[in-house]
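One chain of protein is taken out of this complex; the other chains stay put.
The letters A, B and C name the chains in turn, as written, and every chain counts its residues from 1.
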């Protein structure tokens, strides 16, 4: 149920350098939250930073009413957030946006993530497993440390995951796009879901489209309201589109069909 | 030696409700810091709140290079400050301002404080004791809890202190001004130092002047620079004065002779 | 919040009459920050808000500016949405009926690039039921005057207000641009044009630069600055206008809490508007109404009117 909640921080730790996992109790937001949706978090109580920060649902436990987020510290907002201690509260709004379209049960799914863009794919993976899909994941990580975090998480979910690191310290040496081209032809793929850097998602979309595989991408754009009211998070999906999509409301997940 | 230091927080605790004591290591600032001077503390790292906050030297250990402050949480700045944890750093500038003029050794001194205005009188008391003055203190506290903090501190310094509380829960029932009028005639006073609410200091000044006792007051004014550069902390000491004193530089301690 | 549960506690009267616009409480959602009143429906009931000023509407559909359209600044944000909206026809046929049915106090906000644009848009809205007032966004370039903003020139302000007044019997509330040398002159011009109330302030013109790309952050280069950063400027202008011009003021610019709202009321605002503050806290309208009521109760005041302009009486 969408709400603004004071969410109690149950656990908060730096799982790799600058990468944090935070679990909060937010039963209203958790109930009905779907993979691919996000929450809008207020970092700190003063006017600077002012706006909420969008963070994807990394994992949700609807029974416990808990939400887990995975985030990289990149600026002031995430830096402030990283200082919140267990037992404190954070101001959270959500769930927001249009999540991933779930496939029919039993299908073969490939998840392709880049960096912290892997976050929404984890919750998606959990839900896909629950509906008996065959889920495989390929992802790129900036460091061995980061990769270890993602790998562990996929393992916990019982998902076969292929890492790619630029230095080859874990898995494929190179980008996840290189990995994709190497591995994908050998496996059955009914649908692709991807989230990560723009360039990566573009390459994944190209691959999927050229192989007639349906797929979805999760986009990012600077946001103010998060609900479609301010029209700030505009994105022209294809150059020939007349109108701008609103990433917060029409997305953040979009069908690859809508993309250039 | 005046400096801007990243001061390591050695201890920080809430000693009474909303009243905090923080001890930091700031050896440069501590060296040469005199009673009645203050430090300018930056609360938080973002632009809101923006300005530094002036806080009096509550105690200084020049050997250890440590400074202790005593502060009430009254707004955003002090609230943010109260969240700083031990082992973290705070950005501190000082020592600033003109402190108390020290009397000759061996004199009989009365300190009169109101609320957290007692802070600078503590460090003053320590220095006065060290030069063999007879020091007595009268103070008003908002609550029994607050009074207990002050009383303990005066006791540690070996100073005879008379509390005043409005509900009489500790010491004299009423204001410290009432207490002053009751106790002062019976004791020898060579000099009075006072810090606290404006009205209280006015009454103390009236008393001192009518009894020909020299004295000093420590004033407050909203500050920006803290060094006499911005001319923001202006105060007309006597209505007939042409010019405005600058509390940060000409004070915060002023002779009662300068006051109306 | 269910509407049948909307039973008000007795206490001070916080309803206001803003130049003919009756508001059940003195808080309005600012144009462009609350969409058409439904976007936030999971978080707050639009019918509970004093007035919902809907997204700026133009005669024809506009697709808006290329992104990035927003960027955060110290205690504020810049926006350059570019008046994206589906045009007045879609507004009156698709959005307005739903708002009406839901019992929302709707204020239409209209914009244009010629006086005729404003006139036609106002005339279309005037024919509808369910609109309580028209707010005129005059921070738009007048293409017939070389792109000079309507709101920066007294003669153009007077002309556009008068033209719209002639087309509608609804209260007309021009929204003043703060990007002017003398806000009082502009307010007087609006009054001469027949304004029923004044809304102030719109955003301050600003920009930001991305030092990585060495380019302006916003697709449109310039954008409007809103949020707490601009509050001191907003208060000053409202204070100046209250002193000189006898029109009720809808005051806003940077309000994020009850204390802010009270400052605006004391400066001379009859009612307040919140924009950027909604992004931070979607339940702010309810909090403000409650907070203002509480303040009045605590200070023994019967009605909010007793506080309007209080900072002038000392």
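Observations on the model:
To be clear about the criterion, a residue touches a chain if its C-beta (ideal position, glycine included) is under 8 Å from a C-beta of that chain, and two chains touch if they have at least 3 such contacts.
Only a predicted model underlies this, so the values are computations on that prediction, with no experimental measurement involved.
Within the entire complex, contacts from the absent chain reach the displayed chains A, B, C. One of C:144, C:215 or C:303 touches the chain omitted from the figure, and that residue is C:215.
Residue B:3 is the one among B:3, B:127 or B:183 that touches the chain not shown.
Across C:14, C:27 or C:78, the residue that sits in touch with the chain not pictured is C:78.
The missing chain, though absent from the display, is touched by one residue of C:229, C:245, C:272 or C:304; that residue is C:229. The chain not displayed touches chain C at residues 73-76, 78, 152, 179-182, 204-209, 211, 214-216, 221-223, 225, 227-233, 235-236, 239, 254, 259, 262-263, 266-267, 295, 307, 310-311, 313-314.
Within the entire complex, the positions of chain B that touch the omitted partner chain are 1-4, 42, 47-52, 93, 221-236, 242-244, 249.
Mapped onto chain A, the interface with the missing chain covers residues 47-48.
Note that only the chains that are shown with their structure count from here on.
A complete topology is adopted by the chain contact network, contact being made between every pair of chains.
For chain pairs A-C and B-C, the one joined by more C-beta pairs in contact is A-C.
The distance from the centre of chain A to the centre of chain C, with each centre set as the mean of the Cα atoms, comes to 36 Å. Shown for chain A are the residues that touch two or more other chains, namely 47-49. Residue positions of chain C touching 2 or more other chains: 74-75, 228.
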